[in-house]
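The complex appears here minus one protein chain, its other protein chains still in place.
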Amino acid sequence: MNGPHDLGGRDGFGPVRPEMDEPVFHAPWEGRALGLTLCAGALGHWTLDESRHARESLPPAFYLSASYYNIWLTALETLLETHGEVSAAERAQGAAQMPGHRQERKLAAQDVLGVLAQGGPVNRPPVAAARFQVGDQVRMRRGRQPGHTRLPAYAMDRVGEVCGVRGCHVFPDTNAQAAGEGPAWLYAVRFSGEELWGDGAEPGSEVILDAFEPYMTHA
Amino acid sequence: MNGPHDLGGRDGFGPVRPEMDEPVFHAPWEGRALGLTLCAGALGHWTLDESRHARESLPPAFYLSASYYNIWLTALETLLETHGEVSAAERAQGAAQMPGHRQERKLAAQDVLGVLAQGGPVNRPPVAAARFQVGDQVRMRRGRQPGHTRLPAYAMDRVGEVCGVRGCHVFPDTNAQAAGEGPAWLYAVRFSGEELWGDGAEPGSEVILDAFEPYMTHA
Amino acid sequence: MHDHTHDNDLSDVEARVKALETILVDKGLVDPAAIDVIIDTYANKVGPQNGAKVVARAWTNAAFAAALREDATATIAEMGFHGRQAEHMEVVWNGAGVHNLVVCTLCSCYPWAVLGLPPVWYKSPPYRSRAVSEPRAVLAEFGVVLPEETRVRVWDSTAEVRYLVIPERPTGTDGWSEDALAALVTRDSMIGTGLALAAAP
Partner (left out) sequence: MHDHTHDNDLSDVEARVKALETILVDKGLVDPAAIDVIIDTYANKVGPQNGAKVVARAWTNAAFAAALREDATATIAEMGFHGRQAEHMEVVWNGAGVHNLVVCTLCSCYPWAVLGLPPVWYKSPPYRSRAVSEPRAVLAEFGVVLPEETRVRVWDSTAEVRYLVIPERPTGTDGWSEDALAALVTRDSMIGTGLALAAAP
């Protein structure tokens, strides 16, 4: 989907404002929101891709004005409701009205470091030979797609050169919608600034993005 | 510019919500904001195109959340400040600190109906022969352009067919920036849904937009 | 959810309008009575009833319809509807397997002199974003479901040309007067998000 999250190349957001000596958390609730998101994710109701899709599906005016932890929190509320763990009524009351469904998946404090250290690799055994190789000229898919995708709008229909083959990875477009991991070859693809931004490009700039095979055709 | 106003084809805004028996104004201030915008515009400090550019240059989160009359009001404050008629300090005080510069252009109540009835036609004598004619296949310009333009992002780099020649009109891209009216030929250009939205298009849909000659090349 | 589709603080915006009017009047730049006339014009005088008269005449008068096709601006102006935001008019006809829909994706362009000021939904992101990319889905939200074979033609008014849709004339209205017909022509039917009302049986 071409939602509020797909920000590359959009105008009007003003200057970047780095903060000197920025703290990791700006308020205690940010840390709790992060922790809740990781702990709730460990229940296994949704994939990382589905949680990204929940965030990018928030109302654009909210997405573009809220802090990022507020975006996370709001998407978490949605996910927990969608998956039947916490209802809107429970949120409104601030109290549980029924026990959780996946209590057996609760992440215990003593397991946190192990889980974080392990992470969740998304490389998978290849299901077919890679269709592209380094040096290939490729054109990226274009057109409307209502669901989750990791092809940014600015790269749609643009031609780049494959400069890396990353292996076979879980395909977010299907994995976000419980349509399965559908592993796909992942490539690094290089685009010149001129190809992406035309005459308005900064001279001598280029963008490399990680693109899944289904996004690409031979140019 | 590819700002928050360039909404065609963007996802995530939810359903259209028509209001039954909608009033012309939802509160008295809306009518005052409209009237102020027209009266201030009559002072001649800025063109219609510049006022559109002031609106689309507002912060995206504001543009996407505010009511349209609030957008107008906020852009009007900017325009009056930019052109030296009302300072931020005056707005904060709610009182004038110096007389207006263009009092002689004040729109009098008795002239309003005549001014509205006359409008501001933007057709101009042709400066050159039209480069395109009905039936021509044309590709729309692409790439980054920081200033005002009336080519929507969804049509950039897409191919359509000229289906009307509208005459020579003031060119918004230059007129918004006091770079002159630079009249340009204006065409109606038809695009198939498939050309604009790929496989995600609704079958049997098409979009016709009014496109200025500088946006177009022969396809 | 936090879908701020309206101003967060109404009293703030009211105060800002009031302050700006006070300042501009004090500076000798704005005549408050001029604002009153503008409000009165669009609240009470100019509105979709203008466009409805154009449509009803187009339905009943072939010469008028031909003139509209030839020069919509001048032909509509002869009925007294002209000026701001109707300086360059085009008229588009529904029928023959085509349904027309008008939008301004980039702002809120609308034929003021013919239809009055646009409704809020016309100026809002949901309509402006989706009218071009999924017009049938938008029409369905207005209760308009077209035959599958009907072509949906969307006019994105990106320049100063303003569009008026002539909806299909309802059946069972043979011989009706222009006034009676005009009563069937809704605002939405002239934007393309509606159809003309059916003749009462």
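Read from first to last, the chains carry the letters A, B and C; within each, the first residue is number 1.
We adopt the following convention: contacts are C-beta pairs under 8 Å (C-beta built on N, C-alpha and C of every residue); 3 or more make two chains touch, one makes a residue touch a chain.
Computed from a predicted structure; not experimentally measured.
The set of chain A residues touching the chain not shown comprises 5-11, 13-19, 22, 24-27, 29, 31-36, 38-40, 43, 52, 55-56, 64-70, 73, 76-77, 80, 85-86, 90-91, 94-96, 98-100, 102-103, 105-109, 111-113, 115-123, 150-152, 154, 164, 166, 169-170, 172, 186, 188, 196-197, 200-212.
Going forward, only the chains that are shown with their structure count from here on.
Chain centres here are Cα averages; for chain B and chain C they lie 17 Å apart.
Note on chain placement: the centre of chain A and the centre of chain C lie 40 Å apart, centres being C-alpha means. Residue positions 9-11, 13-14, 56, 64-65, 197, 200-201 of chain B each touch two or more of the other chains. Shared interface positions of chain C, defined as residues touching 2 or more other chains, are 3-5, 125, 133.
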